[in-house]
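Note that this complex is displayed minus one protein chain, with the remaining chains in position.
And now, chain A:
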Amino acid sequence: MTGTVRFTDADVAAFASASGDHNPLHVDPAFARSTPFGRTVVHGALAAITVLPRLGDVNGARFLFREAVFTDEPYRIDRGEGRVSLSGRGQAALKATPRLGRLRPPPSTGPTALLHDPTTRTTPRMHREITPGVVLTGSYEPRWDDLAAVAGRPVGTADLALAFAGYASGMLLPGRDGVLAEIDLRVHAPSPPRHALGYRLHVEDHDPRSGLTTSSAILTAGGSPLAELRLCSFAGRRAPQPTLDRVARHLRPGSGLSGHTVLVVGCSRGFGAALTLALLSQGATVHGTYAASPRAAVQLALHSGPHSSRLWLHQADATDPAAMRNVLTAAGDLTGVVLNATPPLHPITLSPDAATEARRHTDLAIAAAMVPLGCALPALTRGWVAFVSTEALAAPPAQWPHYVAAKAAIEGLAAWLEHNRPDVDAVVLRLPAMRTELTNTPVGHLDARTPEEVAARVVRRMLDQDWATTCWSFPEEATIR
């Protein structure tokens, strides 16, 4: 039994209103762009409610959320082998399996904490607040008619419990930076009363390394249990925006680049922002472009402090020739160009079904290097171009075939430049994993360097004037071809 579904932004907005899960990852495009997902994500609970009828008449089910689900993309629903799956981009995003029996009861001891009203909560819950044994209690009521409209049927207890699971994970625990990994659900009464329900949410376990948080919940009506859930979520961390102070820990301020003008394509976040600050700290004038992160650009401008008069920020899509020509006109003669813009990275499984996403990613990545390069070359006599690549090329992660393909293509552009424009130095920077917003996955911070540290190393190499025509890997600074 198969079917297809394509979620829309309207579906997501309707579910947010119906369930109360207004987590910005789902409804705020600007916030979502600052996450590894790069765009708003469909509520996992909405995906679960969508596949729920395919399970048949069950009183228990487990939903495993494998990958993010996005709007305006086709997803296939398959039923077989006793489970239902929702698949897109060549991989299962959600698997649902009927479950029997009771959930394992949670530990009964632990302190009780008062519920923070999520409507007044403006800051993300800190990891230290997510303590095993903490219990949150309160009441929950969806917009019943809206939830029925989203589900396409009268609201059953399973629908209600799934909506609550999304609300609990996205608004309560872990809250703003939470991402659902699993819902295990047992229904005790098939039809819920249409009034506010009580809930008790118990933190069973929390691993501070990954943010993995396991909670159990019970929904009650008039004191009687309506449904039990076990929720597994990842509590994300926010990657700090680079600052001059942190750059200065690795690179003493100086004037070695006074008179140099550098264009940093993709400057507002992560390595691009750190490199911009490092260049400024050495006296360079920097023209930086950003496409869709005005908040981050404002932060960068603020963080540039005493160097702000030498920082020129341009909102320009690196893949847009007209926009990039305008930037180059404003920038004038350049000493160097850093090609750092890259599209958000969504994991894929290498398969025919994933080819569309892979092609989209590589198209954008190549264009984001080739368009600025083509615009800048006339202004670059005897200058240099740095192509930002990745150490992942040496050991490509399983779900990044499109990413390494795109970076390899960008290194190919460097080879082209080296051969065809010997007056311009081409430098390939194979950078290590860094703690940035785009790599802010549950374990992305482990074994990752700060972008300030890496940017400082790059600029120090520039100051030493020993990087022209060589390509290097961090930290070995080895020639790679």
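Going forward, contacts are C-beta pairs under 8 Å (C-beta built on N, C-alpha and C of every residue); 3 or more make two chains touch, one makes a residue touch a chain; residues count from 1.
Convention: contacts and distances are computed from a predicted model.
Taken from the listed names "Branched-chain amino acid transport protein (AzlD)", "PadR family transcriptional regulator", "Acyl carrier protein" or "ABC transporter ATP-binding protein", the protein name that UniProt assigns to the chain not shown is "Acyl carrier protein". For the options A:G288, A:P347, A:P372 or A:P401, the residue in contact with the chain missing from this view is A:P347. Touching the chain that is not shown, out of A:A16, A:I49, A:A181 or A:A221: A:A181 (per the contact rule at the top). Considering the whole complex, the residue from A:R66, A:R310 or A:R325 that touches the absent chain is A:R66. Within the full complex, the residue among A:L302, A:A394 or A:V443 touching the omitted chain is A:V443. Contact with the undisplayed chain is limited, among A:I130, A:C232 or A:L380, to A:C232. Mapped onto chain A, contacts with the missing chain fall at residues 64, 66-67, 81, 83, 91-92, 95, 97, 181-182, 205, 207, 209-210, 212, 232, 234, 347, 349, 395, 397-399, 441-443, 446-447.
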